[in-house]
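A single protein chain has been omitted; all remaining protein chains appear in their positions.
Labels for the chains are A and B, by order of writing; each one numbers its residues from 1.
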Amino acid sequence: MKRVVIAFVICLALVMSLVGCTKAPGSGPVESQAPEQPSAAPAETSAAAEPGDAKGLHVVYIPIQTGNPYFDPISQGLQDVVEAAGGTYEMTAADVVDPTAQIPLIKAQIQKGVDVICISPTSVDALNDVCDEARAAGITVIMLNDDITGNESHRDACVIGTNYEEVGYRSIEVFKDIMNGEGDFVVISATTDSPFQNRQIEIYKEMLAKPEYSKLNLLEVVYGNDEPEKSLTEAQAAIQKYDTLKGLLCPTTVAYIAACQAVQNAGLEGKVLVYGTEFPNQANEFLKSGVSQGAILWDTYRMGVVAGELCKAIVFDGFEIKEGATFNAGKYGEAVISAKNIIYGGPPLELTADNVDDYNF
Amino acid sequence: MENTKKNSVAKKILRPELSIFIFFIISIVAGTLISPDFLDLKYILSTMPLYTELGIIALAFTYLMIAGEIDLSVASALTLVSCVSAVLYQSGMSMEAVIPIGLLLGLVLGLFNGILVTVTKIPSLIITLGSMSMYRGLAQVLIGDGSISGFPEWFVGIDRMLLFGVVPMPIVIFVLLTVIMEIILKKTFFGRKVVAVGSQPQVAVYSAVHVDRVKLVLFGLLGLSEGIAGLMSLSRLGLAKYSIGVGGELDIITMVLLGGTAFSGGRGSLTGTALAFLVIVLLKTSMTLVNLRRMDQLLVIGLMLIIVIILTDKLNKYQDQS
Partner (left out) sequence: MKAKEKRLSGMALREVGVVAIILIIYVIGCLIEPRFFSFDVLVNILLFTPVLLLISLGEMMEIISQNLDVSVGSIMGFAATVGGAIFRYDKSFPIIVVFLVTTGIGVVLGLINGLLVTRFKLPSVIVTLGTMNIYRGLIFILMNAKQIDNMYIPQNLIALSQPMKSVIGIPYTVIIAFAAAALVALFLRRFKTGREIYAIGCNREAAELRGINATRISMLVFIIAGGLSGFAAMLFISRVGYVNPVTAGSGMEFTAVAAAVIGGTSMAGGVGTTLGTVLGCLLLGVIYNSISYIGISGYWQDAIYGAIIIIAVIIEKLIKTRLVKGQEA
């Protein structure tokens, strides 16, 4: 018993003594203070400029998850812009899609004293407190690709790929055309709580209630949890369960490819039609072979570039984010800030067998 | 005379926990070297509560593993307790009433596994593989897509409650639990029963140790720790969601194994688990500070596991010889 207590006391003493010897955090050579770093920051968080980074453009991007290829072009876009401007760019992520996993990452960036934090949030409300902490330390917080709907006051701006509402309406419209306006279909979604997919499905249902969609019949919404095996199983089950199945609508990339495979495996090309969101490279073969009749997405690289330009504008030009203001988005021209400080990266991208080779991501 | 004195001092120091203690020091040093922002006690203390919930479960898990059993449903149970508590509060129950119910629920979830394992004699790995899905699934059914928030002021933010203005409450709880549980393990009759059950179950039976009862108690204890952790997580985040804490069981198992507890049972220490918890927290904190890629972080943790286990093994052998 004594041993345990002594051991702990020694540990604690060691730690405290080591800490006691430390200089105040954040003190290193501070050449030129970045213009937008206010001294409103509390003493112990490093609000000083990163040592060695004279430009003061230290941007960190936290996507939803490591290894998710969807975020790579976004990161690339950000990186290209930031580094071309002489800034420092880093990307870090947790490996689970867990709202609580992003919090320590954000806290670490605050500790390091970065200038801008870009996040693709895994939760609409779990990050409020830590975002406030970051902004109090003088860090600009920008949401990327997904927004914290209902909690917009906790972030400075949001850059999303395109107007997702438009994607939803366009998807169901194109799908209706593909299905020739009639038939039974199943929607294969991601997890039951994925906000993007749920909103898309809401839009589908809204449109399906209209008279011109009356012959299109949504049989069921199934969830593939964004897992390849599960999505395949659900797609196969849908084909198996419903004799009259004519279409599979997949607002998530994992489900889209699973649906294509299931249709191909069952030899039902042309009889069961597949449409959904997917990358050009994943959809390529299926579009060309006729297994799928189309796909829709948006330019993720462009989203990253626009976000990068926004960071530059804020840091270098003191750009003030408010509705209606415009800033220079590099090669994409002028970008305008819409309501709730949202910026749309670009228009939706519709893929077909004819144009899929034009894109490589 | 002199020799035995030297030997006994050596024996006290060269314990299996030494290897993880060495790594504890190394991780502090490494962290400082990697990032100038690391050695900020307040920052480190502020990142600890995030993992403390897992740490508390790891303590009870150590007991269970010493007794030769395993429970994969720990993270799911944590989430289920958190979600059920949130739902109860939202439906009008007062938070004061919800807390004991949450703890009770944790106990029940642990006992559920324990009863199944001891009655059916099916390996705990399989049973808890099933309950792992089941518990999280139940949380999903109960709470649905969204998250529940809006809890009373006094309940939320346990990680901001500071002892002496410096140490977050969760850490205080963790340290206290470690000390208490280590004492129970090493000094009480019950503790010895646990070790006996794990190392030689047949012998234990002959010495009138009711193996099943001991295991049941341990599963219950684990469940209770899940209850505490679930409530703590609810307080820290201020919200409940069914997708929280996925994969936590792997972190917990790593902590326990890293701390020197044998997977096959019969040997283990709470101090080791606590030190392992500290090491993992420190490592994760420092690696996160330099935005080390997740894959590289895995590499570091993996290498560390192997090196620590080599050292621990050597120290165990040394202990056995003397």
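As a convention for this text, contacts are C-beta pairs under 8 Å (C-beta built on N, C-alpha and C of every residue); 3 or more make two chains touch, one makes a residue touch a chain.
Keep in mind it's a predicted model, so treat the numbers as computed, not measured.
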Identify the residue among B:101, B:129, B:175 or B:290 that touches the chain left out of the display.
B:129
Of A:140, A:282, A:300 or A:341, the residue in touch with the unshown chain
A:282
Given that one chain is not shown, which residue among A:237, A:325 or A:353 touches it?
A:237
Please output the residues of chain A touching the missing chain, sorted low to high.
65-69, 72, 95, 189, 192, 221-223, 228-230, 232-234, 236-237, 240-241, 257, 261, 264-267, 279, 281-286
Interface residues of chain B (partner: the chain not displayed):
72, 116, 120-123, 125-127, 129-138, 140-141, 144, 253-254, 257, 262-264, 293, 295-306, 309-310, 313
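Quick note on the criterion: only the chains that are shown with their structure count from here on.
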Express in whole angstrom the distance between the two chain centres, defined as the mean CA positions of chain A and chain B.
33
Residues of chain B touching chain A in the complex
12, 17, 21, 24-25, 28, 32, 35-37, 39-43, 46-47, 50, 140, 144-147, 149, 175, 179, 182-183, 186-187, 233, 237-239, 241-247, 271, 275, 278, 284-285, 288-289, 291-295
Chain B-touching residues of chain A, taken from the complex the two chains share
1, 3-5, 7-8, 11, 14-16, 18-19, 22, 25-26, 28, 44, 46, 60, 66-67, 90-100, 103-105, 107-108, 111-113, 123-126, 129, 191-193, 198
